[in-house]
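Note that this complex is displayed minus one protein chain, with the remaining chains in position.
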Amino acid sequence: MSGEKARIGFVTVSDRASRGEYEDLGGPAMRAWFARVLTSPWEAVSRLVPDERGAIEQVLRELADEAGCCLVVTTGGTGPAPRDVTPEATEAVCEKMLPGFGELMRQESLKFVPTAILSRQTAGVRGACLIINLPGKPSAIDDCLNAVFPAVPYCIDLIGGPYLETDPDQCRAFRPKHATNGDEKRAHGVMP
Amino acid sequence: MSGEKARIGFVTVSDRASRGEYEDLGGPAMRAWFARVLTSPWEAVSRLVPDERGAIEQVLRELADEAGCCLVVTTGGTGPAPRDVTPEATEAVCEKMLPGFGELMRQESLKFVPTAILSRQTAGVRGACLIINLPGKPSAIDDCLNAVFPAVPYCIDLIGGPYLETDPDQCRAFRPKHATNGDEKRAHGVMP
Partner (left out) sequence: MSGEKARIGFVTVSDRASRGEYEDLGGPAMRAWFARVLTSPWEAVSRLVPDERGAIEQVLRELADEAGCCLVVTTGGTGPAPRDVTPEATEAVCEKMLPGFGELMRQESLKFVPTAILSRQTAGVRGACLIINLPGKPSAIDDCLNAVFPAVPYCIDLIGGPYLETDPDQCRAFRPKHATNGDEKRAHGVMP
């Protein structure tokens, strides 16, 4: 699928940004990271939703099932406050959860702030789409993407998505030796 | 809410201690830690229950909903044995789980004993109450509280509880710069 444009969903979850009371900083920060790092062709599909579980679930399903995104990243709504429901919405739409993403993002954020343990960020797979929750704060978005993204292209290979390539000076994507290109990978099957 | 006394629940979960066959060491160890660390006004609400899921759930609900505790800490019942059901009871009464607490407590305990991975400690939020499972052993209680407590006062801010303050020589509570007092924090909203 090397010639095809990968579609990547960017979801900002914020009551205030969705009411226009607050500029959405998380969405642009996520897109800027991908613009700097990805070298294979891709296009952004952006959404802005309030902190409502139903609305978040709906937009995640739409991006995975209708827009054909191989990857959706969210920003916001992962804390302990009553309106923070992004992880619950993510878990509700995913068939399988990947707890290692949340573990590593919290561990990475713990290097900067002890309140990193309050983040409930998670990741999971819906069909051929990987969904990852990122923090709300732009600088923390970069820290988390730098930490987990090396595993993302291979994950997308495994769920049947397009072959993503990165600028190794920005972020070194890792694939096991038996999976150096999409066809070879499929011939060898699943193997993390 | 600075003038108000924070209520903190201390729950010892132990068949033998609840039958009087064994002195409760975990409860006093938890209270001693808070007496040493908290500088804002607070009072203890203590309970002792057997390792019965229903009894634990009931006491957690009572402390959160009726006694008005902003924080409940438990000791005991987090291992793999058949009678260890504290994490299940905690999850059953919480609206949202905070996996980062268990991850960090296990990681901290792993510095001392390889059996730290047998602990199923977790934390979660019920209404305006944060519930945290601690180990049974007094020295391990201190290690776990030292590890996670820096994030606790800000978590309680975010769920609408009283403003807790600590002796920074004992435990340095962390709040993001935009959240240096309760009112300012509420104006800025949720942000881990």
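Letters A and B mark the chains as written, and numbering starts fresh at 1 in each.
Note that contacts are C-beta pairs under 8 Å (C-beta built on N, C-alpha and C of every residue); 3 or more make two chains touch, one makes a residue touch a chain.
Predicted, not measured: the structure shown is a model, and the values here were computed from it.
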Touch criterion as defined above, residue of A:13, A:38, A:98 or A:164 at the omitted chain
A:98
One chain is left out of this view; which of B:79, B:127 or B:176 touches it in the full complex?
B:79
Under the stated touch rule, tell me which residues of subunit B contact the chain that is not displayed.
16, 78-84, 87-88, 99, 102-103, 106-107, 110, 113-120, 135-137
By the contact definition given up top, give the residues of subunit A that touch the hidden chain.
96-101, 103-104, 125, 130, 148, 150-151, 154-155, 158-160, 174-176, 189-192
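In this text, only the chains that are shown with their structure count from here on.
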Starting from the mean Cα coordinates of subunit A and subunit B, work out the distance between those two points in Å.
31
